[in-house]
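Dropping the structure in here first, questions after.
Apart from one protein chain that is not included, each protein chain of the complex appears where it belongs.
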Amino acid sequence: MEHEGERTDGWALYEIFIRARAGLDHKHVGSVHATDARMALEHARDVYTRRQEGISIWVVRSADILASDPADADALFEPARDKVYRHPTFYDIPDEVKTL
Amino acid sequence: MSATATASAAPDAAVAAARVRYVLRLADASLVLAQRLGEWIGHAPALEEDLGLANTALDLMGQARLLLGYAGELEGQGRDEDALAFLREEHEFLNPTLVEQPNGDFAHTIVRQFLFDAWQHELYTGLTSSSDERLAAIAAKALKETRYHLSYSSGWVVRLGDGTEESHARMQGALDALWPYTSELVETDELDRKMIAAGVAPPMEPMAAAWSARIDAVLRDATLARPAAAIYRWSGKQGRHSEHLGYLLADMQHLARTYPGATW
Partner (left out) sequence: MYTQGLDAAGREPAPPDAASDAEREARFQARVDAEEKIEPKDWMPEAYRRTLIRQISQHAHSEIVGMLPEGNWITRAPSLLRKTILMAKVQDEGGHGAYLYAAAETLGVSREELVDQLLDGRAKYSSIFNYPTLTWADIGAIGWLVDGAAIMNQIPLCRCSYGPYARAMVRICKEESFHQRQGFEIMLKLARGATAQKNMAQDALNRWWWPSLMMFGPSDVDSKHSAQSMRWKIKRFSNDELRQKFVDFTAPQAEFLGLAVPDPELAWDESTQHYRFGSIDWREFEDVLKGHGPCNRERLEARRKAHEDGRWVREAAVAHAAKRAATARVAA
């Protein structure tokens, strides 16, 4: 049975990432449909950068992005919570020592 | 930027008048093509193409406004961009006949766009070295836009030329229908010769050759056949147009002519 989400009529979904300014990371802004990478770049440029929102565009086919499973969030991210010794505030340095 | 900074050293009335007409040719080409593309917005084959065609239209409108403004200054009779756009008659418009052709289907529109973009790319590249500083500046800015338009339209020519049997047939049909309008782009007339002599316009032969070579390369990739040269010579750039311009202007100019002197 065909699920609602399966139809793409050949125009694949691409996720779009834009670097707003030199020095910043590429940020996810949304998606476009396209049949090839060049079209995806042009579509991304026309849909997401009309107001000088960026200087660089990445397009990635949505199907190629692998993501962590929210069901695994506890196992993936909780264990970092109690490793407070990774943070500088954990350490008690006397005030007289200026440059640490 | 004053008009005097851009005039040639010897104030020759004939050359000055020719310059106005030359700038109007450039302006009207962008204006009329923008008007045609405006008809597509909301009706394109895909949502992203609505945005892409609108982008080209907006760039062309920007070019038209800059060029019309300049033409009005050169003319020195107080006509601004709107006076020139909305109150001139058909025979006073100097766009090449190619750009006033109806949109037809997407094949027609994309072929018309590609033939024009490839031409505008050579022309604006050449104009960046114009003795007319204002024109050179406008061309330098517009060239960035034209490069994107050309990438967009040539991409579609290839996709549709080498797509399905239906798309190929539509593209070849469009190319055959529109090809006769291209001779006007690459041939010099007296106005062109005057402007080339004044250093305002770039020499035609290198531009024509580069244009032709690019057309050949893209058509090859698109598996499309370059049509034979047409016999009839169109002359929109001299103010002799096809029947289509009349309807286009009637639509475009209606409000301005109905309410003379009104501001909007």
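A few points about this structure:
Order of writing sets the labels: A and B. Residues in every chain begin at 1.
One rule holds for everything that comes next: contacts are C-beta pairs under 8 Å (C-beta built on N, C-alpha and C of every residue); 3 or more make two chains touch, one makes a residue touch a chain.
These figures come from a predicted structure and were not determined experimentally.
Here the missing chain is touched by one residue of B:Asp105, B:Glu133, B:Asp189 or B:Glu205, and it is B:Asp105.
One of B:Val158, B:Met195, B:Val218 or B:Leu245 touches the chain omitted from the figure, and that residue is B:Val158.
Of the listed positions A:Leu13, A:Ile55 or A:Leu76, the one in contact with the omitted chain in the full complex is A:Leu13.
Think of the hidden chain as still there; on chain A it touches residues 1, 3-11, 13, 15, 29-33, 35-36, 39, 47, 50-51, 62-63, 65-71.
For chain B, the list of residues touching the undisplayed chain reads 31, 35, 38-39, 41-51, 54-55, 57-58, 61-62, 64-65, 68, 81-82, 85-86, 105-106, 158-160, 162-164, 166-167, 170, 251-252, 254-256, 259, 261-264.
The rule is short, and it goes like this: only the chains that are shown with their structure count from here on.
Measuring from the averaged C-alpha position of chain A to that of chain B gives a distance of 41 Å. On the side of chain A, the complex with chain B involves touching residues 11, 32-35, 38-39, 42-43, 45-47, 50. Those residues of chain B that touch chain A in the complex are listed here as 46-48, 51-52, 55, 148, 151-152, 155, 159.
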